[in-house]
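Only one protein chain is missing from this complex, and each of the others stays in its spot.
Letters A, B and C name the chains as they come in the text, with residue numbers starting at 1 for each one.
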Amino acid sequence: MTITCDTLIRVRYAETDAMGIVHHAVYPVWMELGRSDLLRQMGQGYAEWEAQGVMMAVSQIQLTYRAPARYDELVSVRSWVKEAGRRKVVFGYEISRDGVRLVEAESVHLVMGPDGRNRTLPDAMLALVTSAL
Amino acid sequence: MTITCDTLIRVRYAETDAMGIVHHAVYPVWMELGRSDLLRQMGQGYAEWEAQGVMMAVSQIQLTYRAPARYDELVSVRSWVKEAGRRKVVFGYEISRDGVRLVEAESVHLVMGPDGRNRTLPDAMLALVTSAL
Amino acid sequence: MTITCDTLIRVRYAETDAMGIVHHAVYPVWMELGRSDLLRQMGQGYAEWEAQGVMMAVSQIQLTYRAPARYDELVSVRSWVKEAGRRKVVFGYEISRDGVRLVEAESVHLVMGPDGRNRTLPDAMLALVTSAL
Partner (left out) sequence: MTITCDTLIRVRYAETDAMGIVHHAVYPVWMELGRSDLLRQMGQGYAEWEAQGVMMAVSQIQLTYRAPARYDELVSVRSWVKEAGRRKVVFGYEISRDGVRLVEAESVHLVMGPDGRNRTLPDAMLALVTSAL
């Protein structure tokens, strides 16, 4: 069964814009926070991945905005692993507030070394990510 | 013939992350800057749109990352109108550095009033946007 | 006795820079988050202040950086009211990680109306802020 992780975020004033709502470029930052929490909950935070020489370079993101969030609201980012491969991992996200869906999104990541070149996931990491599907 | 607009951006230190490259959430901000320049070049800046009660709410964004940018580099955002309708406008983007393509992207916008409800583009604005196709 | 409020913040990847540490412009954003929590804890969140037509425009900030923070660390922002007047309120901050002091700071705010003009704090708000000293 798919493992999901819910991250609660209090909207910062700096995250709003002159329309009075959260600026759309803030959501990828929240997705990353959710993804980071998901990995930690699965047993190995992303800081440890990096320490082992495994980077997850963002290769694609896609977001659909359904409703706005506002200053001081508590929003929830639900994150999960959508696809897991040796070279590519895809995460899914649903961002909501009080049960109202604000944003649906997806991010595609390529496995890389600290030198910026493609590499493959070590077996233990692949098993970890696959087990979350 | 499609009107394009090139916006030059000097990469800020604050835009880089611990991988030593520009953080992926910065690109939507640059796309907005490019889109804003494109509208100004077409004859009516977005600030004037807002003053006339026409908002372009971001409804979708999609970015594909091909190569990273680094601190102090000069990157170029090319922007153009991809689709123009009374209720929806789509912009395309190509971000590059010295001819190397870094990011390809697209943003979908819904026409809204200051009350946050959908509305349609006034004729003059629709003509303006359509003429750029 | 001075009321203090501690806000825990998980460092976001987007908040780091190419030096591998949290960018210095992120701390004012964290201070605002701490100040916002402090007001909520004192009984009236800043969103309610705004709803009553009272803005706290930032007039001055001062930060001293002692040690850096890094991705994924848990930092704590301690906030308190340093000075309370009818026209001006000063907040103090200490940001730390595991007892290590990272940043000491202060922000000065002028009371303003939604029209951007100076005004004075209503009595009830002044009493609230003064009681926290």
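One rule holds for everything that comes next: a contact is a pair of C-beta atoms (placed from the backbone, for glycine too) under 8 Å apart; a residue touches a chain by one contact, two chains touch by 3 or more.
A quick note: this is a predicted structure, and the numbers were derived from the prediction, not measured.
Put simply, the hidden chain is in touch with A, B, C once you look at the whole complex. When you scan B:T4, B:S36 or B:T130 for touch with the missing chain, the hit is B:S36. The chain omitted from view is touched by exactly one of C:M55, C:V89 or C:L102, namely C:M55.
Touching residues on subunit C toward the chain that is not drawn are 19, 24-26, 28-29, 32, 55, 57-65, 68, 116. Considering the complete assembly, subunit B touches the hidden chain via residues 10, 12-14, 29, 32-33, 36, 45-47, 71-72. Considering the complete assembly, subunit A touches the hidden chain via residues 13-14, 16-18, 20-21, 23, 25, 70-71.
Convention: only the chains that are shown with their structure count from here on.
When each chain is reduced to the average of its Cα atoms, B sits farthest from subunit C. Put simply, the C-alpha centre of subunit A and that of subunit C have 28 angstrom between them.
Between subunit B and subunit C the centroid-to-centroid distance comes to 33 Å (mean Cα coordinates, whole Å). Inter-chain centre distance (subunit A to subunit B, centres taken as mean C-alpha positions): 24 Å.
Residue positions of subunit A touching 2 or more other chains, listed in rising order: 29, 32.
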